[in-house]
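Missing here is one protein chain; the remaining ones are kept as they sit in the complex.
Chain naming follows the written order as A and B, and within any one chain the residues start at number 1.
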Amino acid sequence: MTSLATEAPMASPVAEPLRPIAVEMTGVDKWYGTFQALKGIDLTVRKGEKIVICGPSGSGKSTLIRCINRLEPHDKGTITVNGIELDGSPGRTQDVRLECGMVFQQFNLFPHLTILENCMLAPRLGRGVAKEQAEAIARRYLERVRIGEQAMKYPSQLSGGQQQRVAIARALCMEPRIMLFDEPTSALDPEMIKEVLQVMEDLAAEGMTMICVTHEMGFARRVANRCVFMDKGEIVEEATAEDFFGNPDSDRLKQFLAQILH
Amino acid sequence: MNISTADFWGYVGQMLDGAVVTIQLFMSGFTLALVFGVAIGIITLSRNIVIQAVWRVYASIIMGVPSLLIIFLLYYGGSAMLRGLFGNNLYVDVTPFGAGLAALTIVYAAYVAELVHGAVRNLPRGQFEACAALAIRPVSAWRHVIMPQLARLALPGLVNIWLIVLKDTPLVSLAGLNDLVANAKIAAGATKEPFVFFIAASLFFVVASALTMPLSNWLERRFARGLQRVKA
Partner (left out) sequence: MNALPIDPALAWESLPAMLRGLMTTVVVTVIVLALGLMLCVPVTLARMSRNPLLAWPAAVFVVFFRGAPLLILLYLVYYGFGQIEVLRDGPLWFIFGSAFACAVIGLTLNHVAFMVDVVRGSLEAVPAGLTEASAALGIPPRDTFRQIQLPLAMRYGLKAYQNEVVMFTKGTAVISVVTVIDLTAVANEVFELTYDPFTPMLTAGALYWCLVNLIRLGFRKLEAYLSRHHIAVEKQRQPASAGFTALAARWKLALSQKEQVL
């Protein structure tokens, strides 16, 4: 995997239209029964880009990001990830999930496995990596998220921030090309948010393609190439971080920003 | 006491023999119920309509009918059923032990299966999602992530079932099994000392129940490696 290579340049905001496309969603609809959670979503993410998605609770942010690795099946439109179209076939779904790592709000570590075992499980089962090699990979990424010395502990023995860093390491162990984050800091105490954001910024600096649902405005300003505002299942506004915060277009975004910046 | 000491000890010996039968029936009944119950519990997680229909009917009957009736049904009707299943030339003599074992298995396998369903329901959905997001295939996910956690979630309920099976085992004496309770009844009748023998028999079960607690605590500690706090 070369996607994590440190020499990859930081993408600059607009001027790189020629990079290959990592994720493309066109006209995506999603229904929960009679409730439409996504309405005609069009979104293109290029390799190395960092996208921040925000919006009020219930606006469909989680649904959108979970459609990308098909934790939720979409009902209309197309989703293509690194050239693989999600058409519902188990083989393609599996391939896409190998391309994407995901970090959840609630960490979702496996409570009966140690930190090290949590990180080794998927490479061994999903990629068929040998035990020694899986352990080497796991230790490398645990070092990377600065938690190497806790490898033999169980998840419940760590703080929330540490658990979330383990969850990031666990996803990285599959060496994905794209990372999806669904409110990774929302369940954390304020003093732990920074350590997780720091890990995410390091990852961004290494050139990883990232799609983050988050309301951390500082993080968005420092890292995001583009910010996306969602409301009621639609993408309302899409802009560079600077314009997004400094010069919002729509009233809905203005209202939203006024609320969260207080 | 109006009997000779030798007679008294004779009855005590008989009760001990009966206790061995009770323990054998209880242990084998619980083990079979556990094995079949876990298998049934996992199979009936399937949404296949035939599997669901069969399971619903089976569970509903078991939950709605006394186990004593099922013991009688299998004891009186067991050999006729076996002939119906395997052909008329087969003749099997259904013993009380066999009928009791079959009844305990059939009844408590349903309860164990319910327990498995409950444990799966109580598992945080994030565990399934994390497996999917990590591209772990369903069979591997079940083996390495779901099953080990189910064991821990189901343990308290399993202890409950263990205790209920223990107290249902003596019912088989009503189908003629020569177990602890049957022998206690004989001894009580012959010696006119009902208190001595029935209280002794009760204490056997009381002590067996009481011993369950340390055993289950030990198991719980083993399953709970590093799980003091369980998160969503």
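Following the convention adopted for this analysis, contacts are C-beta pairs under 8 Å (C-beta built on N, C-alpha and C of every residue); 3 or more make two chains touch, one makes a residue touch a chain.
This one's a predicted model, so the numbers in the text were calculated from it and none came from an experiment.
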{"item": "Option from B:27, B:63, B:92 or B:215 whose C-beta touches the chain left out", "value": "B:63"}
{"item": "Hidden partner chain, residues of chain B it touches", "value": "44-47, 52, 60-61, 63-70, 72-73, 76-77, 80-81, 84-85, 111, 114-115, 117-118, 120-121, 125, 128-129, 138, 157, 160-161, 164, 167-171, 173-174, 181, 184-185, 188-189, 192-195, 198-199, 201-202, 205-210"}
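Keep in mind that, in the parts below, only the chains that are shown with their structure count from here on.
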{"item": "Partner chain B, residues of chain A touching it in the complex", "value": "69, 71, 94, 97-98, 100-102, 104, 106-112, 114, 121-122, 125-126, 153-157, 170-171, 174"}
{"item": "Residue ranges of chain B in contact with chain A within the complex", "value": "124, 126-127, 129-130, 132-137, 140, 144-145, 148-149, 152, 225-232"}
